[in-house]
Structure formats: C-alpha cells, structure tokens
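To start, I am sharing the structure in question, which I have written as structure tokens.
A single protein chain has been removed from this complex, and every other one stays in its place.
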Amino acid sequence: MSSGSGIDVRYVARLARLDLTEEEATLYQRQLDRLLEHVESLQRLDVGRVAPTAQVVPLTNVLRDDVTCPSLDRAQAMAGAPAREGAFFRVSRIIEEQE
Amino acid sequence: MSALYQRSATQIAAAVNAREVSAVEVLGAHMARIERVEPSIGAFLSLTADLAREQARRVDEAVAAGKRLPLAGVPVAVKDNMCLQGTVTTAGSKILAGWVAPYTATAVARLLEAGCLPVGKANLDEFAMGSSCENSALGVTRNPWDTDRVPGGSSGGSVAAVAAGEAALATASDTGGSIREPAAFCGVVGMKPTYGRISRYGLIAFASSLDQIGPIARTVEDAAAMYGVMAGHDPMDATSLPRPVEPTLPALRTDLRGLRVGLVREFDTKDLGEEIDAAYRRAYAQLAALGAEIVDVALPHAEYGLATYYLIAPAEASSNLARFDGVRYGLRVDGANVQEMYGKTRAAGFGPEVKRRILIGTYALSSGYYDAYYVRAQKARTLTAGDFERAFAACDLIACPAASSPAFEFGAKSDDPVSMYLMDYYTIPMSLAGLPALSVPCGFVRDGSPGGRELPLGLQLVAPLYEEARLFAAAHAYEQATRYTLDRQPPVVESVR
Partner (left out) sequence: MSGTMVEQTYEAVIGIECHVELKTASKMFCGCRNEFGGEPNTQLCPVCLALPGALPVPNRVAVEHVVRAGLACGAAIPSFSKFDRKNYFYPDMPKDYQISQFDMPLVSGGVVRFRREDGSEGSCRLTRIHLEEDTGKSTHMGSGDGRIAGSTHSLVDFNRAGVPLMEVVSEPELRSAEDAVAFLEYLRLTFLYLGISDVKMEEGSLRCDANVSIRPVGSTEFGTKTEIKNMNSFRSVWRAIQSEIERQRSVLAEGGRVAQETRGWDEANGITHSMRSKEQAHDYRYFPDPDLVPLTLEAAWVEDLRAKTGLIPIAAYERLERACGLAPAQIRQLLGDPALVRFLLQTVDMRPDDVAFAQAAANWLLGDVLRMLNERGVSIDGQRTLTAQALAECAELAMAGAITSKTAKELLERVMAEGGSPKEIVAREGLAQLSDPSMIAGIVDQVMAANAKSVADFQAGKENAIKALVGQVMKVSKGKANPQLAESLLRERLKQP
C-alpha cells in the first residue's frame, strides 16, 4: 500500500494556514519529497496484525472531578492579546471558510 | 573547596541548608559567572535575576526558620519552552517573542518549592525541533568545549549553561533525543524519564505523546536529586503516571554486580569511526569491569525508528502548533481578513524547520494519507516497543551511544534536514517506547583538526519502563569509576577570565 502520489506542499500549506513564498514552496517540496522517500521504508513493514500505539502509558479513564477553580482575571487573560476592543479580543473580518 | 559555581547541586544544597553559605551568595557567584561566560556561550534567551534574587531571599528565610529544602539555593536554568510565571517564555520562536507566561509549569513549580533559584530561560531549537540548537530564532548558543561547535539540541541552552557553570542544574525536554544528544555534546548528564513520570503541564508542546521533561546536571547524583523533585503524579496532566516514584538517591551504587547490560546488535559503533568506536568499546568494557554481565540483544525494528518518529512527531506538532494563530497572544501580522492574517502571521512567526514539520505532519494526517502514514507509524511504534520488551527479558539495562558523533561545527548539517535527523538515530527508539534513558559522559575524542579540541562523548543507558532508580544507580557507578568530567572543566572556563 504505497502512499504514492507524494506531497502537494501548496495544498498542505493552505490546510496549515502557512503562506509560502515561491522559493519556500520549491525548497520544501524537494526536502519533504526526500523525507517521504525515507519514510517510505515503513511500507515494507508487515503491520497487518499490529495494534497502533497512540500512548505508551497504559492509562485509561483519567478524569477530573467537576469542581471549579479560580480563572485568570481579564487583564491577565488578555495581556498578550495582539488587538483588543473593550473586553473582547479583536480580529479582522472573518470570511466564510474556504479550503 | 572549589568556587561556588563549580560545586554540584548536592553540595550547594547541603551548604545552604547548613547555613554555611546563603542562597543569595550562591546566586551572586552564578550571576557573576554568567556575566563572564555568557557573551561567548549564549546559553540564555533571557535572565531572570530579579525572580532568582527574590527566591534566594525566600530560601534563606526558610532555612533560617529551620526548614531543609532538597535543592536549597541551587541555581537552575529553565529551558524556554517551560512556563515560569512572569517571565518571557518563547520556545525559541519569533511567534512567541515577548510573551509573558501567566502561570508556571508543574515541574518548574516543584523545583521552586524545593529551593531552586531560576537564573534564566535557556535557549533551544524553535519549539524543541532540532538537534543542534541552530534552529532557535532568538539566539545562538555555543558549545563550551569548543565554541565553534553546536551544543546539540534541542536543549542546547540548558546543557551549555550547566557545562559552563552558569547554573548547577537545568530543566530540559526530550521528544526524540533533545536531552540525551546535547548532554553528550556538552559532557553533562541528561536524563529522560519514563513517559508520564514528570508532568508536561506548562511545557510548550512539540509532540505530546513523546515529550518528556528531564534533568540536566554535571553529576548523576545531581540529576537523580533533581529528577526526584520533579517526578510524580500531577492531576493537571492526564498522561501523568499515578504510580509512586521510587527514591533514586538511596539506590545509587558504585558497582554493577548482578546487572545484565545489553548491547544492541543493530547499534554497532564500527561505522562511527575508529576513535569513537574505541571509546564506546572502552565504555562497555568498563561496565563489565564494574561487575555487569554483558549480553547481546536485538532491536530488529530500530531501523524504522526514524521514519516512525518523523511521521508521529510532526503530525502531533502540526496540531499542537495550530494555536499560534495571532488571535489571543504572540505575533500577529495583519491581513485583509482573518484567514490572511493566519497565513501571514504563521509564515512570519515560524522558522524553516518548524514549517517543514508542520507541513509533513499536516500531510501525514490529511485525508487519504492518514492510514498510510500516521496509523502505519503508530503500528510501527508498537513494534519498536515490542522490541524493547523482548530485549529487556534478557537484560536489565541497555548501553549504546547517545549520539552518532561528537558536537559538530555550526552549519555542518544545515543543508540537509535528513542528515540532521540522523543525529537522533540512537535516541529515537527509546522515545517511541516511552523508556527512561540517560546520557553520561564516557570520554573524549579529538576533533581531528590540528590543535583541535577534545570533545566529549555520551554513553546512553536505557532501562525498562518505570526503572529510573536502576538507571541512576548504574550511571552513578560508571561515572564514579570513570570521572571523565567530574574533575575537568570545559576549556571555555579558562579562556574567559
């Protein structure tokens, strides 16, 4: 099951919200193609009966009790805000998502 | 007795607790040392002298009131991907330049409670992605053994600070080798605990299922003491292990009798060059001389480690780093609309290595490739863990190199990401399996150039899950028998006066 078609750096960059210059796109395309070649070695592995490992520690049901604790005050929460308006974080115009 | 900045953490704490010296004095000696060597080392992105002074006064008061603190008055460098309330915390990235953390990471908070003095925030590869510290967007850190060389990475600032005597201890984090490789490069002890042993709360995430905080110190004993303070369950981290932490200090040993040490067939050192090969052979022989039984073990999937890691880690990173979007904190580059702002902010804020990893990780998770890449890598991860399980049926510890070379010169591997990634060949499999592993100095090699300096090498010891105490015990025995860096300072110490 080769993953075949290779990486489309422009598409992936759009998904990742990362503007790339022409030069960057060319450079990363080459470098990532090379990395993917290396990674292709995994396709040789027989993993048919192998369970995936998402976490190495055998923990389950790590849950917290439903108790509240103090929040940051607004000044602290908004101290790093690049732009604010009154009590709100401000962002420029949101356009409906296009992917 | 040696200068204050040369003393071990254990010695400092003992002296401060005994009121032979005050925490304020210890801090003064280290701040002076920092002032002298920092221009040539560049271990720190920022100094936190005021915070450290305040803390030193508190420690002195506590000690005067009869309290004994395990790390009383010990100066610590905090890797700058860990939050320390009120300090600029950047992860070495332009996207976070100037961001002041409003809270403190659990591991760091425990160090403060134990009496540590936070002297500064240590440089690192941006978001801990790198093996040389050259990926930091905010500063250059040099190897104290040879300032033309990299300190290793990503915890380059942490190891350089400790090696150069700017701090007795440093916090570091390891995702694929970011503690062990730089520790080897700078001739210090660096230890990555079992995944989940030390809380990740407040550690700026790179790859959540691999990231683990660990200690950097000049002696194994110090590393064990620091580990003991940081380790233990934290309800703020859902992946934190709820099991008790075995005490490490009482378990320290001076021999290895009764221990079986496995040498990994796939990690033959012949290809690393004659001198390096000889150094590791000497190290293994020393383990045997200390009473260890040397056995042969196999990690048949080791060759897939790198490929596995370079899918899983970037995939997690691509998601973890999405939050740097210019909305709530950090850099913003404005655009006509939010979507444009995202693209520009992230383009300006992230460096090339981070971008590469975001791209590859996004790709590995994207529709149509998820099973072929991400899920397959997770399955390969299972195979790696299985390798270790089988190996540890035949041995109690594994010994192998911590890196495939000593510290290299700046720029030597910048052109080819994959050759840089290969630096982590010996450390990645343990990260994938979540195992505790440690790097301890195991000798020096000449860099080969005329008048070239001697560069330290690191021996990596690996233990089964949860067996940190065994790891420290064995490393201590080896260190005490060899004393490669115990009686020797990096040359930078003499050069800067």
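We call the chains A and B, going by the order they appear; numbering starts again at 1 in every chain.
Here is the rule we use: a contact is a pair of C-beta atoms (placed from the backbone, for glycine too) under 8 Å apart; a residue touches a chain by one contact, two chains touch by 3 or more.
Note that this is a predicted model, so its numbers are computed, not measured.
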**Item:** Interface partners of the hidden chain - shown chains only, full complex considered
**Value:** A, B
**Complete:** Missing-chain contact among B:56, B:204, B:283 or B:331 belongs to B:204
**Message:** Just to verify: which one of B:135, B:178, B:362 or B:485 makes contact with the chain not shown?
**Reply:** B:362
**Request:** Go through chain A and note every residue touching the omitted chain.
**Result:** 15, 17, 54-55, 57, 59-69, 71-74, 77-78, 85-94, 96-99
**Footprint left on chain B by the chain that the document does not show** = 81-83, 89, 91, 96, 99, 101-103, 105, 200-205, 207-209, 235-239, 315-316, 318-319, 322-323, 325, 327-329, 338-339, 342, 362, 365-367, 370, 374
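The rule we apply is simple: only the chains that are shown with their structure count from here on.
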**Whole-Å separation of chain centres (CA-atom averages), chain A against chain B** = 24
**Message:** Could you list, by residue number, the parts of chain A that touch chain B in their complex?
**Reply:** 1-3, 7, 9, 11-13, 15-20, 24, 28, 31-32, 34-36, 38-43, 45, 47, 50-57, 59, 62, 64, 72, 76-77, 79-83, 89, 91-95, 97-98
**Message:** Touching residues of chain B toward chain A in the complex: what are they?
**Reply:** 99-100, 102, 194-196, 209, 235, 238-239, 241-242, 301, 303-304, 306-308, 310-311, 318, 322, 325-332, 334-344, 346-347, 350, 352, 355-356, 358-360, 362-363, 366, 369, 372-373, 375-383, 385, 417-418, 421, 432-434, 465
